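Below you will find the structure I want to go over with you.
The complex is shown incomplete by one protein chain, all other protein chains being positioned as in the whole.
So that you can tell them apart, the chains are marked A, B and C in the order they are listed, and the count of residues begins at 1 in each.
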Amino acid sequence: MFDSALIPKGVKRCSFAKFFIWVLILHIPVLIGTVAAILCWGLALNQTYLNNNFPFGLWIAADLGIIALGGGAFFTGFLRYVINIKELKNIVNYAVVIGVICYAAAQGILAIDIGQPIRGWFIFWHANVHSMLTEVAFCIMAYFMVLCVEYLPLLLENRQIFKFSVPRSFAHHLHEAMPTIAAIGVFLSCFHQGSLGGVAGVLYGRPFAYREGFLVWPWTFFLFILSAMACGPCFTILITKITEFFAKKKLVKKSVVGILAKISGGLTTLYVLLKIIDTLGWFGLVKEAGAPVKSFYANQPYGWWVLVMEVIILGAIPALLLLNKKTRENEPILILACVLNCAGIVMNRWIMTVQALAIPVMPFDKFVSYHPNWVEWATTLLPLWVGAIVIMLSYRYLPIFPQERELNPY
Amino acid sequence: MKDAHHKGEGHQEGHGTVYKYGMVINLDKCTGCGACMVACMAENNIPFRKEDTNDRLTQNFWMRVYKISNGGSFPDNDICYLPRPCMHCEGHGHHNRTPCVTVCPAVATDYNHETGIVSQIYTRCFGCRYCMAACPYHVRVFNWWDPKWPEGMEEYLNPDVSPRMRGVVEKCSFCFHRLQRARNKAYSEDRREVHEDEYQTACTQACPAGAITFGDLTNPEHKVYELKKTPNAFRLLEVLGTNPKVYYTSSRAWVRKAADVYVGKEGSGVTHT
Amino acid sequence: MFPFAFEWINDPSHFVFMGGFYFALGGLFIAVNYCVMRALFDWLCKGGENHNEH
Partner (left out) sequence: MKLDRRAFIELTVGASLGAGAGITFSPLPWKLTDDVAIWTQNWPWTPVPSEGQVSHADTICNLCPGHCGITVRKVEGRVTKIEGRQGYPVNDGGICPLGAAGLQLLYGPWRVPGPVRRVGKRGERNWERISWDKAIAEVVTKLSDLRSKGKPDTVACITATDQGTVPQLFSRFMEAYGSPNYIRTASAEDTNELAMKLLQGKDASVGYDLEKANFILSFGSGLIEGWGSPVRTIQAHSKWRSGNGKKAATVVQIEPRLSNTAAKADMWYPVNPGTETALALGLAHVIIKDSLYDSTFVNNSTSGFAEWRKMVMSEYSPGDVSATTGLSAAKITNLARAFAKAGRPLAVWGRGKGTTPGSLYECMAVLALNALVGNINKSGGVWTTLRSTDLGWPEVPQDRIASSGNGKPRLDGAGTQNYPLVKYRPDELPKIINDNPEAIQALLVHEADPYFTTMDTNRVAEAFEKIPFIVSFSTYFDETAQHADLILPNDHYLERWEDIPSPVGFHKEVLGVSRPVVDRQFDTKHAGDTVMAIAKKLGGTVANAFPWDDYEAVLKEAMGADWDTLAESGYVAKAGSTPSGKFEFYAKPYEPIELEGDSYTQPLTLIPMELMRLASGAIGNPPFCTKTLEETELKGNDLFVEVNPKTAGDYGLADEKYAMLETYRGKAKVLIHLSEGIMPGLVGIPKGLGHTGYDDYLAGKGVNANSFMGVVEDPVSGLSATWGIRAKLTSV
């Protein structure tokens, strides 16, 4: 093959032509997304359906969702390097790759979302430490650096680079330092996952989102950390399964996936329980303030079904499916549970941003619904395609799955 | 200076007396004529567009007059106009902070403890719009477009207020530049105090009905001091604890009720017309 | 971000927040540089070429 010198030893990859065509095909949506992004930068944000009632829309909801899904990286890292679950070394690489993609995507979307991207760095330079968004920006930026450092040894393990002594020993020492780096990552991650929850939770002018809490953090701060830990591994599993589907081979042993699924099941159950308590507590809070709870669910499409959907169908059900050994070990059911769990978290992030803004606060406010336009969709999905290309490149040229050779001998 | 600025909360600091500028708007007198909106647009160089002329969701309004209805059927229907500038919330309780100010990641908006005015620095704002999400009154607007004036119309722009660039958030400033002007005048006359009539917002001045009263809420010599205490006075969404400095008065019970609860308390027919 | 920016206030929130941030960044910086140093050290001392393959 044209690029066989770059492919890790002992594994089989598809032909370069096939690979190249797929990468080319993926460039079509990438191009559309890029055009949309350029429209936003060049002609300003009037290109979207965002408006003064919906200053936050699909982008922010997607950002929150992506970061929650990317939580698999920090949590798997935590389990692998801090808790030291050795088995997980077989999936932690891939979790890191997914993490890098998710965090790069989140920052990319933010760069389109803000009205003045060129002075976006003011968030660092003129930081207001009281703002949840500042905390988010600082931690995401720092954690992205951590992820890059975690990704670096993988990159260095490419066959051609690995031939050189300096990169090789650098990668080796990075592996040694990984527990420290992972610990820093966990520290940063906890804060920004939480702060993303805080972003909505501190809005005391928006009773739908507002939560009381602990010290400076609203309850949503802790719920967001927990939900990211709960669903992140599911997303890692899901992407692994998708990769296996396209690669037409097993890449990670069932036992490894099983560990992640089991932990995720436990955490999701805990999360759903706390979410229910939180919701009930919030019912009391708004009732006390004089607003009937039903008024928050009075405007379609944001009816009661949203709550049922989020907490029961996309919360409790996957939690139970993951918790139960029998269902967890049945692959189709496991995949279903992972899909439900991830969808639940994305829905939660949408609710906390878009629904929170849609519920009229002033009694004479008119309910306005918001639906993103193509520019928003194209830019939001852009990372998906870029991510797919990055995964294809990483999978093809880097030894990401340590068990691949063992599972697919030839 | 920066310490004084933060510690000065509610105290006499240095030479300056602490003011709390605010408004009392008489909704019985307000006729919904819109002069306040136009005066505000002219005073503050607010841009306008050919298209979507009056679309409240995308167009720029600092002062917006809401038309509210009691929801009754003909002929028991009733309407009332409610002018809504920025509330310049003081915040209280354990928040003790203005909803939009705390969330701004870049300190582009600030609560001035000497005047009670919530400022907005357009050149600092980078357009994350978190403040808009934080404000329950829809006071803050985003510049979705590059502000453009038809040829020749730049002539009428007010040099006291800089036109904003696209991609930033802006809002009512209680015509802060007028306070600066009044202060300069007072200092030049060797006075520390700015008189009540020396500093009035553009909307207050324009209102043909005299429905808006503006002044220092803490100064017993200012008209607003007594007006805000009248039995029919209320504030918008008092229950949230945003502690706004804009008060309203109305002799109509349904109007008072419409402003003080979250969403349709008692399932009343309070609707938007 | 830095104490010389005019928004900077010497208060606990700034110390805690920025302290945490600099601590994390510092940790990462030291870890990475430590690895770089070690790699260079390996190369210079052992002649690099004979390093064990994993």
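Observations, loosely collected:
Here is the rule we go by: a contact is a pair of C-beta atoms (placed from the backbone, for glycine too) under 8 Å apart; a residue touches a chain by one contact, two chains touch by 3 or more.
Treat the numbers as computed from the prediction; the structure is a model and nothing was measured.
Although it is not drawn here, the omitted chain touches the following shown chains in the complete assembly: A, B. The chain that is not drawn here is touched, among residues A:Y49, A:F122, A:W282 or A:F364, by A:F122. Hidden from this view is one chain, which touches subunit A at 116, 118-119, 121-122, 164, 166. By the touch definition given at the top, subunit B reaches the unshown chain through residues 26, 28-29, 31-35, 37-39, 41-43, 45, 48, 50-56, 59, 61, 65, 67, 69, 71-81, 123, 146-159, 162-165, 167, 202, 205-211, 251, 273.
Basically, only the chains that are shown with their structure count from here on.
A straight line joining the Cα centres of subunit A and subunit B is 39 Å long. Computed centre separation for the pair subunit B/subunit C is 47 angstrom, with centres defined by C-alpha atoms. Note: centroid distance subunit A to subunit C, computed from Cα atoms, is 26 Å. For subunit C, the set of residues that touch two or more other chains comprises 7. The multi-chain contact residues of subunit A, meaning those touching 2 or more other chains, are 125-128, 130, 134. Interface residues of subunit C facing subunit A in the complex, by the touch rule stated above, are 1, 5, 7, 13-14, 17-18, 20-21, 24-25, 27-28, 31-32, 34-36, 38-40, 42-43, 48-49, 51, 53-54. Across the interface of their complex, subunit C is touched by residues 124-130, 134-135, 138-139, 142, 145-146, 149, 165-170, 172-174, 176-177, 180-181, 184, 187-188, 191 of subunit A.
Of all residues in subunit B, those touching subunit A in their complex are 56-58, 66, 68-69, 82, 95, 97, 99, 102-108, 124-130, 132-138, 140-146, 165-169, 236-237, 239-242, 258-259, 261-265, 267, 270-272.
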